[in-house]
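A short write-up of the structure that comes next.
What you see is the complex with one protein chain gone and the rest in place.
Here is chain A:
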Amino acid sequence: MSRINDVGGMTGFPAIVEEPDEPRFHEDWEAHVFALNGALIKRGIYNLDEFRDAQERLPVAEFLGSSYYERWFAAITTLLAEKGVLAREETAP
């Protein structure tokens, strides 16, 4: 069964918008999330496929309501909890 991330051919999304002179990251925390993910994969806490999977199995409403790097952070905290590295309470809002 396909998941919510599998959007090829779907209809109903809004128009494509191109942002002129887009920065690499819009906010500082996004760069930190990007770097954190690379560090955790490098350290073998989880691998790239597990990271993708963790994003793709986010609850649909959370997935669609989150920005790109918010999804990344949700996947990271999910994996850290599942791997027994940090408890859910430690990473919760």
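Note that in this section contacts are C-beta pairs under 8 Å (C-beta built on N, C-alpha and C of every residue); 3 or more make two chains touch, one makes a residue touch a chain; residues count from 1.
Criterion: contacts and distances are computed from a predicted model.
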{"item": "Omitted chain, identified by the protein name its UniProt record gives, among \"Branched-chain amino acid ABC transporter permease\", \"Histidinol-phosphate aminotransferase\", \"Nitrile hydratase\" or \"Sporulation protein YqfC\"", "value": "\"Nitrile hydratase\""}
{"item": "Contacting the left-out chain in the complete assembly, out of A:27, A:62 or A:82", "value": "A:27"}
{"item": "Residues of chain A (touch criterion as defined above) contacting the omitted chain", "value": "5-11, 13-19, 22, 24, 27-29, 31-36, 38-43, 45, 48-49, 52, 55-56, 67-68, 70, 73, 76-77, 80, 85-86, 90-91, 93"}
